[in-house]
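Only one protein chain is missing; all other protein chains are in place.
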Amino acid sequence: MAGNSFGNLFKITTFGESHGKAIGVIIDGCPPNISIDEDFIQSELDKRKPGQSKITTQRKESDVAQILSGVFEGKSTGTPIAILIPNEDQRSKDYSHIADKYRPSHADYTYQQKYGIRDYRGGGRSSARETAARVAAGAIAKLYLKSQGIEIFAHVSAVGTLEAPNLDTTNLSALLDIREANIARCADPATANEMIALIDSIRKAGDTIGGKISTVVRGVPVGLGEPVFDKLHADLGKAMLSINAVHGFEYGSGFSGSEMRGSEHNDIFVKAEEQVRTRTNFSGGIQGGISNGMDIMFRTAFKPVATIMRDQETLNEAGDSTTISGKGRHDPCVVSRAVIIVEAMTALVLADHLLRFKAYKD
Amino acid sequence: MAGNSFGNLFKITTFGESHGKAIGVIIDGCPPNISIDEDFIQSELDKRKPGQSKITTQRKESDVAQILSGVFEGKSTGTPIAILIPNEDQRSKDYSHIADKYRPSHADYTYQQKYGIRDYRGGGRSSARETAARVAAGAIAKLYLKSQGIEIFAHVSAVGTLEAPNLDTTNLSALLDIREANIARCADPATANEMIALIDSIRKAGDTIGGKISTVVRGVPVGLGEPVFDKLHADLGKAMLSINAVHGFEYGSGFSGSEMRGSEHNDIFVKAEEQVRTRTNFSGGIQGGISNGMDIMFRTAFKPVATIMRDQETLNEAGDSTTISGKGRHDPCVVSRAVIIVEAMTALVLADHLLRFKAYKD
Amino acid sequence: MAGNSFGNLFKITTFGESHGKAIGVIIDGCPPNISIDEDFIQSELDKRKPGQSKITTQRKESDVAQILSGVFEGKSTGTPIAILIPNEDQRSKDYSHIADKYRPSHADYTYQQKYGIRDYRGGGRSSARETAARVAAGAIAKLYLKSQGIEIFAHVSAVGTLEAPNLDTTNLSALLDIREANIARCADPATANEMIALIDSIRKAGDTIGGKISTVVRGVPVGLGEPVFDKLHADLGKAMLSINAVHGFEYGSGFSGSEMRGSEHNDIFVKAEEQVRTRTNFSGGIQGGISNGMDIMFRTAFKPVATIMRDQETLNEAGDSTTISGKGRHDPCVVSRAVIIVEAMTALVLADHLLRFKAYKD
Partner (left out) sequence: MAGNSFGNLFKITTFGESHGKAIGVIIDGCPPNISIDEDFIQSELDKRKPGQSKITTQRKESDVAQILSGVFEGKSTGTPIAILIPNEDQRSKDYSHIADKYRPSHADYTYQQKYGIRDYRGGGRSSARETAARVAAGAIAKLYLKSQGIEIFAHVSAVGTLEAPNLDTTNLSALLDIREANIARCADPATANEMIALIDSIRKAGDTIGGKISTVVRGVPVGLGEPVFDKLHADLGKAMLSINAVHGFEYGSGFSGSEMRGSEHNDIFVKAEEQVRTRTNFSGGIQGGISNGMDIMFRTAFKPVATIMRDQETLNEAGDSTTISGKGRHDPCVVSRAVIIVEAMTALVLADHLLRFKAYKD
């Protein structure tokens, strides 16, 4: 109940601190006989790892995943898959200056009050480094979903007020190629260039900026999600909000849907190629909490990174005023790395609900 | 795992269909010796019940709660509290015209595909009538939280594009009085009047409209919420997204925070009246997923009600095109009734996390 | 987490006190489209109800089950099935003499210390009356299992030191007929007569006596049960030990198996009628925590009922010595009524594991 597990049938439990020996994850409930492609897992981790471009933190971690269990002769066995990611670049002394100070808008103060003790090095457990474990687990979930015909695509749709235009999402794998061709991970090349320039200027100013990530899931059968509390979008929302720095979630029409009339918002059922479809998709592929076979679409808002390269006022543990100076290696904007975390958490939710769905199907 | 339970230590399980014999809830994990004020529970239900004003559905349900267990001589005993709310106004024949048709943007199609069977009367289990059970359970949670000094306030902050100005939230009980003095349940009287006029015009047009609800929670001790997956705001988000018609959730700075710079977004720690506070509250009272003692603040977006009093194109179960006519009794705008549901779900999340917090405190 | 739920995918939550308004249960996770035979549910309750014979308590409760939700036109809909059993014979004044006394080997003392409050009437929540709710839920589980070819049979195999001989279990439904033809619910008629005489003499002496129940489950597919903590027999054991008065559980060779050598205990695999079987069944149908297709066999030990018709020394709430007199209406031996509770809990475990099994099967 201490909250380090996620999912029910496809369940993960993560561990590890930013500057401890290792981080890692146990995946319990991956179906047997799934081909576990270690290169794929590593390529996913590489998309999240620090130091990958000039617009990310320069901390260097190779983030090499080691599978310790649950895979035999290249296939999942149905037993828990443990993945270990050793920490390498532990410049703990970088953090001695904040050992007894509360960094603004970080978790230092709340951890200290909650536990009476904290590993202050790099934020300890509160560091977004924990999300590498999620990405590794998400890669396993993606391999399972792929075997079931489900694909997931996310990209950076906004940095600050700079928003990408709506994409033609007909070909998700083509969009993925476009996204991976630029360091902003926006699938609109022109906007990507603007984003990179903006983030770079923010970085030079010693500041940070927020952004948004948009996600599309395709190939989900009709029927995933439970109607009351475990609505599919409620579990997706929780998954997104559990990612560091996320402050908002909306699906389908989202916040703008609250400004619409029912007569314009209702998605009319039509038949297309012998399939039941809806003419519009303000429902974001989910009705009554249950997938309806249309693309699942949602958006996630990230606040600006709290660590800035400027002096800030704050309090220390004794309660006295003090100044904290901007030091260390941090991201000016987190969304280009977070794209893969969003996809991972999405995959985990879908894998879990797919298994729940199968339990009741004959 | 079929998703009709919510919470861990303060856990509820709801049951019941719109036009069945009754709906109800079991609350498992209410601490013992809490005074259970039945009048308060009823007054909460009265705020949600249909037919309470001209801007709500005219369906008549008295929604009288019966406590069946778990209370002895006016106090909780630590055993499960079961609450029953009989259904009264079951005009099931109103629904015969939709028995085999899929209402647009309702759950008819997804239920039928998921289960192969559905109680089509009034949407069956997918009806928002289920939320009456949540309100009853939320009332119990509020009684517990009140005994711990925690208060919750929500109001309608927007109907369509009509937004209330930011409120001075110094005195929540005064705001509550203002809110309850108007049928829109907006704590700004001038905006409330505009909202009522807008909803009434929408109703007359046979249409519906969406809106937003803003919530403040005060008196939460520092330390509630678990740092990784069960972040306090992630559980609040899931709770909100589990409410019928909710399409978005944001806390603190929310979506607009994603447009800000770190240097303007960071909440500086200061000492005020011997307490650690933050100068601003873009964090919405939650840092690293854990309450920091400031007011918890979030906002929830509701789509327009799907049932409109107009003819709509759709498909029937056979897959043929058909027309569905606007009949029955429905809400032109759901937010004024949903305020109390938002408060109830908020109370349930807080009560659960308060118990989890206490488990680890000496 | 207050422990009133059981199961994961086929999950029940019970509520109610012995002398409150009603007891009941919510079944969440029953698959849709199962025919819900209300007569069958009632006939199961009738086998547990008090007052059914001279060797049971004379308390009169008709224990009529009312289905409030989750069933539409005779079939389960996949939504929660709520069942209510009103309490009728609430002679609460029978209990005023024990309001502040701790009955020996009852839960009065532990409840009072745990909660600081208790409904002392008839033991409140600690009463075995709660098991009627389990029997109703177990009836639903049995209907589901029957549709999957799984049958469950339990009978009284011992009262005190009086043990029934080993049964030929080839024909379980014939054994069921024999069992139901006598009030002891032992499937060996000669032993049944001796049991009835023994219990009757115990009753006349104002005393009580313990006993044992043996269970066989047939038709379980190979593969139910999870290998580590949720072993099938571990969940069966927990289910049995959760029944009031149960003090022991063993499966397969059980306690006597601990006195055997490996060379005599090992179950040799053989082929019979193109099926993999074992020559002996010391494994009780479960190997490595997973069903192997053989009959599942286990035994449950019940202590003597704590309420005796004799004066006993005890303490009151003030901590002073006092005497408690034997009054009220109670069972001299609980096992003949408990047979149906054992079957119900067995059905709930099997239904849950069958759904878990299906989640991972393609």
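The letters A, B and C name the chains in turn, as written, and every chain counts its residues from 1.
To be clear about the criterion, a contact is a pair of C-beta atoms (placed from the backbone, for glycine too) under 8 Å apart; a residue touches a chain by one contact, two chains touch by 3 or more.
These numbers were taken from a predicted model, which means no experiment stands behind them.
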| item | value |
| --- | --- |
| Touching partners, among the displayed chains, of the absent chain | A, B, C |
| Of A:5, A:52, A:256 or A:280, the residue in touch with the unshown chain | A:5 |
| Residues in chain A touching the chain absent from view | 1-5, 8-9, 11, 13-17, 20-24, 26, 28-29, 32-33, 66-70, 72, 75, 77-82, 84, 114-119, 124-125 |
| In chain B, positions touching the absent partner | 1, 8-9, 29, 31-32, 78-79, 227, 355-356, 358-361 |
| Residues of chain C (touch criterion as defined above) contacting the omitted chain | 1-6, 8-9, 14, 102, 104-107, 109-111, 113-114, 125-126, 130, 158, 160-161, 202, 207-212, 222-223, 225-231, 233-235, 237-238, 240-242, 247-255, 257-263, 265-271, 276, 278, 282-284, 287-292, 301-308, 310, 312-315, 319, 321, 356-357, 359-360 |
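The rule we apply is simple: only the chains that are shown with their structure count from here on.
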| item | value |
| --- | --- |
| Chain located farthest away, centre of chain C as origin (C-alpha) | A |
| Between chain B and chain A, distance of the C-alpha-averaged centres to the nearest whole Å | 27 |
| Chain B and chain C, separation of their C-alpha mean positions in angstrom | 39 |
| Chain centre separation in whole Å, for chain C relative to chain A (CA means) | 46 |
| Multi-chain contact sites of chain B, meaning residues that touch two or more partners | 1-5, 8-9, 14, 114, 125 |
